[in-house]
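Structure first, then comments.
Note that this complex is displayed minus one protein chain, with the remaining chains in position.
The block that comes next holds subunit A.
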C-alpha cells in the first residue's frame, strides 16, 4: 500500500495528518476505481487489494491444478466412453423382427488379476466396457474366475461340452437351452464373440481353447480331486439329518460354517499339457473358425513403489477409456480378421497381445513357481501342482491358432466414431448440471400466468 507513494514516505514518519494529505494527492488517481455503488448497496464487498500470501498461493495452485487434472480426465473419460457408446447405439436401436428371436450373446471373461481380487476386474468392466455394451443392445454372459486356472477350466469345459455327444442336460444353461429348443425359440446364428479382459485372462483363455479342442474328453486319472469330492457328498447328506432336530442343528451351526467355505467346487485339473499339443489329433467336428475374441487391456499395477506409475495412469485414464471403447465397439460391429503373424519376431499376435501387462504383475506370480515345484518334486506326492499359466510362456498350436479370429474395427467405423460429438450436457456432473439448469431457469420465459393482465 505504501509502495506507490515512496516520496511521501519521509513525511509519513513525521505526522499522520501530513502523510495522509501527501498520500491523497498522488493516490487520487490510484484509488480511483471506487467500488461499484450497485454492488456496495447489495453488500458485496470490494475485491481484495492484494494476492494472498506466498504459501497460500502455493497451496491454492497445487490443489486447484490437481483437481483440475482429475476433473478434466474424468470428463474426457466419460466423453470417450460416451462417444463409443454413441457409435454403437444404432445397433441397439434396430427394431426386433421376431420377439422370440434370441439376441447376439457375448461371453465376457473376467479373472482376478495377479495379487488382487475379482472386484477390481469387475470394476474395470463396469467402468469401461459395460456402458458400450449396454448401448449396443447385445446380451452378454460372464465367465468369472477367482484364481489362476479358473477361466482355463471353464473355457475348456464349455468346449468339451460342445464336443461331447448328446448327454443328458446337466448345467442350468443346458436346461434352458432344451426348453428353448422345445418351444421353438430361434437361436442366434450369427457371430458370437468373446471379450477377454486382461493379459492374465487372455493367457488362460488361449490355454483353455487348446485344452478343450486338443485334450481328451475324459478327465485324467488323479486320485486327489476324488478325495475332495467325498466330504462334499457327505456334507450334503449330513445337513438334512441335522435339520430334523433343531437343537442339534443349533449346536453344530458354528462348526458347519467354516466347513461351508470350501464348498465351491474344486477347479477341474487340466486335461492335457502344453507338451501334448503336437501329438494330439483334432476332433472331427471342429469348426473352421472359432468365435472371434477381443483381448482388452486391463492395466493393473500394485505396490507402493509404483506410486508414480499408478498416479500417471490415474491421470490419463481417458486414453484407456478410448482404447477399450474402440475394442469393445469392434466386438459390437462384429468384424473379425485372422490373428496375424509377426514376420520378424516369429511370434504370433496371440502371444504378443497385451504382453506389456505382464510387466505390471506382482513378483509372486513369477517367483512362487520354482520353490513350489521343487518341493513337490522332492516330496513326489501324487498331488499335481497347479499349472502356472500366467508365468509360463504361451504355447500355440498352429491348428488352433489359425482358427482363432480377432475383432477389429473397420476404419470407416472408426472415422464415423471420431466424428461424433458428445454434447457437454451428457457429461457434466451434478455441479455444472445444476448451474446450467439454474441458468436455463433464469433466462427462460416465465409460464404465462392467467391472473396477470395480458400484455
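Note that a residue touches a chain if its C-beta (ideal position, glycine included) is under 8 Å from a C-beta of that chain, and two chains touch if they have at least 3 such contacts; residues count from 1.
We adopt the following convention: contacts and distances are computed from a predicted model.
Per its UniProt record, the hidden chain corresponds to "Mitochondrial import inner membrane translocase subunit TIM10" from the list "GPI-anchor transamidase", "Armadillo/beta-catenin/plakoglobin", "Mitochondrial import inner membrane translocase subunit TIM10" or "USP6 N-terminal-like protein". For the chain missing from the display, the contacting residue among A:38, A:96 or A:285 is A:96, taking the whole complex into account. Of the listed positions A:136, A:201, A:274 or A:350, the one in contact with the omitted chain in the full complex is A:136. Seen from subunit A, the chain kept out of the figure touches residues 89, 91-96, 99, 103, 134-139, 246-247, 249-250, 253-254.
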